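A single protein chain has been removed from this complex, and every other one stays in its place.
Up next, chain A:
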């Protein structure tokens, strides 16, 4: 257990990479990405986590073009409003670490602080970020749960603190490392954030990890001129002071050597696959109701790993299992074609199929 890649193909990829020599050592303790590609940045973050010297603290700062990032064991249909996502033309991404859903855009800055597990401490990282903000006159403080707040509002969302404390021998490089990862709201599009995270599937009950919703605000409400660059500068200063580090900042971009490692390339490819995005979804049940001209219908869909296990349909006077849905990918039903000589029953089933096809993908 205790590695963050899950299914066989990726596990093989990962093992191969993990066992190969460390052909690219990190050259600094401070990395800032110039890329805004979320697939790239998430994969570089993962690469740094697994390849940098575990004994040396490391800081990575980046921001992404708009996207929704869900936790490793979350249900994308429960967390994300897919209609709003399509309208905004932004993707959702399942990251490799646990925790809840966050929204990324160029108005928020992600940071991760990697330390050896012996020095891993959520409070230390919280203090570091708080001190960085105070150094630019933002009155930040930590609340009782160690969230970073200003005037009772969270301005920072801790997505996860991943600590691979224990792991198999193949993962020797990573098992002493832990990281703390968060996203700082500077000038984020909060309306878009609320739109894409507004859940409409109240009748879906899902296993897995649910997100905790908190009231949030942007830092520019307290400091109008605040920017990504200013935040990075303040965090880098605080990090240097805290860890007595004098390294120059290493900028990462898509042309950098890190980007061409097979680890990063394979990681970026895998993040876009159906297997990873949808196929990792925990089990869930979705109950839907609709009134057709032939009467009300209730559908109960049971799904696991993104596949429909069963779909039971109930009308006023009958109940049946729609066999054609079994093993179909949830929210990826093919449209149904009209058949010659279809009777009323065929037409009703077609209407129900079309209704569910649209509803699942909302």
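The definition used in the following text is that a contact is a pair of C-beta atoms (placed from the backbone, for glycine too) under 8 Å apart; a residue touches a chain by one contact, two chains touch by 3 or more; residues count from 1.
Operating definition for what follows: contacts and distances are computed from a predicted model.
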Leaving aside the chains you can see, what is the UniProt protein name of the one that's missing? Options: "Methyltransferase small domain-containing protein", "Trm112p-like protein", "Glycine cleavage system H protein" or "Translation initiation factor eIF2B subunit epsilon".
"Glycine cleavage system H protein"
Which is it among A:71, A:182 or A:306 that touches the chain not included here?
A:71
Full-complex touch with the removed chain, picking from A:51, A:96 or A:286, is A:96
Hey, which of A:113, A:140, A:184 or A:209 is the one touching the hidden chain?
A:209
Going by the touch rule given at the top, which residues of chain A touch the chain that is not shown?
1-8, 11, 71-73, 96-99, 160-169, 175-176, 178, 207-209, 282-283
